[in-house]
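Apart from one protein chain that is not included, each protein chain of the complex appears where it belongs.
Chains here go by letter, A, B and C, matching the order in which they are written, and residues are numbered from 1 within each.
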């Protein structure tokens, strides 16, 4: 009859989390309290919303989930419009502050400028399963954004609130292994974005052997939903090819004998949480935990793709760079691949002066160092077409992370090993442009 | 070797929660990374804070927790000052919007008006145990506020963030009973604010018998810390005296035979979360859960104190009301106690026109009805001195809650039973004033 | 630092259970304490075994697990021989009792006649993971038994102890669903003995839909190992074909609308626990739990194979029964299949006068009634060859179970519906023999 105290916590959390799945499938008893969504939103924001406890929020989310896609989009547009700050009130608040600039008046101005949509989102979150329903709503919003740029304001509200709610302090790091529930594992299979997991057997070969690890961040309100996960191989040498890690039938290593931890795949899972950064914290936490558990580990390094490389080569070739054109024509076997990739990673910059390559941007921004570039390292279809088969090691040296990051943040300096710098220097530059 | 997936979640959450206790006791390795707190705050808000992961937040909180009280207060004042919005930037953002009033410019204005303290609090929360440390920091702030009204701005930042973080959707309802861990139970003993719990045996008599229930809200990041709890007695009649409920040696009732659920005590636990309302949701959730578990229950009612009654009587007596003076002189036995209490509850209003009595304000604001007033109902020292022995039943009738709340919210109408109205009408009013 | 009390229980139990897997793989540090197994057994049974705590038991099991199969078999033979009761002591004890027949002397005789192997097994069980290691040892023993009938004595020791240790009171019923850990689910796939599970998708279709259930018994010392499991379909009619239940793409039913619970597969998982009966308790417990959870259920019935049918038909045909020969020749489409199957189930008896069909024996022995026989019900290869496509419903009517069982146990009376009896009566008997 009595249930264990801590189990109750989990049970509640888990059933709340699962409830939203039912909502999303439209089984949430939606029709109950009808009405148009903007009208329901207004009621929810009024005092009456308070009295109804969570019932109104629940009804809103069920109704939203039950709508066809086009109507959901209409609802988002209507809410963006209807729940904007009142310009007159903003003006009044500003003038009050301007005439008497104290902290209270400034706080009042901030309040007036905050879109009521944010309070709507907070109130919707009160419903059981609300958090997951809101993450799914944001997915709809992101889908609609290209065609409806006016939704950017609502999107900013989501980004702001999700950044606060999915704060590192509320995340829980869990190891994912073969004792993990199947409903979580199937999401790992689905969300793996770097080296696709082909089957349950393939998954098992990545999480069960003693020299393999997988860690994910979870949020207590989304218990079955990983937010981001990283796959780690424990080895004795820094690998230069993904095949060394994923080879079928390889012999596994006793973890105590490993000296290198290789982060060979990191995947975000929730499109609805785009813009909230977890990966940085995940890698650092995993490094910390592995150092404590396996004191024999000396090196923490990635084996990463170079996803923008082929596209950049194409632009270089188009711009008249003969080596680039030659490499593109020859493919992964071309002898200049590593030098060109080194050049691309060190010098190709985007509009804000940051590395063009998104993976490089992520790891260098975290304070890692560009340590080595390998050719013929990923010969999958995707590896060939996007990266010309090249892969990269980014080194996470705990002693250098802060300085690397600082230099990168202040003036875009890329931390790189002498070998990579040398490699980059052997390629002649495209005459007309730098990147 | 492997640990259960869901246990890991709990274990992580629990150990994070407990970590903060260590911080609060100053064992958190504080001195490690020194420096003044405002300087550390600035670093934490800079890019460098990003690179350090959670280390800098941890160091800040440890250092803060290790300071003596006066220096903690100085730190709060310094942070309030140093991390205010930049007025020049607010002005610029306003003018940009005023000249071209689109959503992006408005969002930019909101951002400029948001105090950087909020981002500081969010970043501090990244540290293990950060959430609890921040709740404790808010306690310091509330202590300092009377002497330092300029801290109100920082306090508003906490209220805003805590309101978002402790959203109903993130709270977990758990039953507290005799299988609950002792470290949680001791907090129930400590935090009981209505009818003090004298000993572990007293506690046991409130949570172990089959006709007694206790429920609390918890937050996953504060696992051992109840936020608010309510004590419930299952009975066959609405009680008019607290002694009926707390009688030592009483026989307990089989839950299936109960028809009435009596909420006889509700206590907030975290001073640092003042201003975040949980009680409303707690009562409604418990009503829902009890209805489902025990379909024999027909009535959901409180047995509540009237904490402002004696103070009001004194003011009435001072203003020349002879009945008030007589009642004060005679004490709980005075025959006019119930009529005066009914009058007080129905008519005594505070500056905003809301009931003067805080307990009445809470339950009426939740949509309950003032159902009955009892004399000689709480003869404890506190009951006599504050309430003249009177107690009140507020009725939670699920069918009427929304309408009651709406009427109360729109024009202050108090829902009350005819009997209570009649009772109030027999007392002559103080000539000079209504309340 | 501190861990939740109840989690610790689980964690310990789980890691003990898993430890034995390591043992079984020979990674248990076997060589540590060497020596021949019978010699180690003697030490373990001596006082010295006491002092060593669990170390000696651990060493024994690791050593055993590390041996090649033939040597394991030799060890079992040697232990059977070496640890038999001492005949001289049995004689002495008997004579003491015969001359002075009191309870103490009788107890002493029982003790003298108990093989020391039983105490060996109890002491081996002290090692972490010992229980699973012993279940695996029994598997070896069962494998060796046909060639070495002298092992029967040791086998009887195992049966006796396992019957006591795996007592219903120590078993735990758990639902198996899509949130169950993958390492448990893969065992369900492996152990399904009736309707093979082809893939993870197939498994999912049997445990995730709301109108499907799977329950298993577990033992706390073997946490990841199901002992026996049953698959249940919730329907509105008693099905007559397995295809109705396993149809891909079928629409699922809301559980509240179901009136029939169909037990369509029950599989024992641990060969090493052969002879310990769980299935009886499992079905009754699941009936009880389903009745409580889903009060709309009215009928509890199996859909079962008739695994001995074809073999019996062959014997009948060989004995000159023309209908049997015709049915065998025609296969599942032969119009006499149901009548012949009814006759087989009602009348074909084994040496002890109990039904020849093992599935019939199990369900009738549990107190179920033979309710209906269906032709063309299982057209899988196995269904065709063993059962001629026939399947059977055994009805578990809680009101009749005890009486059915009693009649069956006392004189072999088979409870059957009038329809089945009628069906059986239309087939002429083989002249020469009844069954």
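Points to keep in mind about this one:
Simple rule for what comes next: a contact is a pair of C-beta atoms (placed from the backbone, for glycine too) under 8 Å apart; a residue touches a chain by one contact, two chains touch by 3 or more.
Just so it is clear, the structure is predicted and the values come from calculations on it, not from any experiment.
Within the full complex, the residue among C:158, C:200, C:218 or C:300 touching the omitted chain is C:218.
Residue-wise, the contact with the chain that is not shown comes from C:168, picked out of C:92, C:148 or C:168.
In the complete complex, the hidden chain is touched by one of C:41, C:127 or C:141, namely C:127. Although one chain is not drawn, its touching partners on chain C can still be listed: residues 2-6, 8-10, 12-14, 16, 47-48, 50-54, 84-85, 87, 90-91, 94, 97-98, 101, 103-104, 106-107, 109-110, 113-115, 122, 125-128, 130-131, 150, 152-153, 156, 161, 163-165, 167-170, 172-181, 184, 218, 220-221, 223, 280-281, 284-285, 366-367, 401-402, 404-406, 409-410.
Mapped onto chain B, the interface with the missing chain covers residues 4, 6-7, 178-183, 185, 200, 204, 224.
In this text, only the chains that are shown with their structure count from here on.
The leading chain pair by number of C-beta pairs in contact is A-B.
Chain centres here are Cα means. That of chain A falls 48 Å from that of chain C. Shown for chain B are the residues that touch two or more other chains, namely 2-5, 10, 14, 181.
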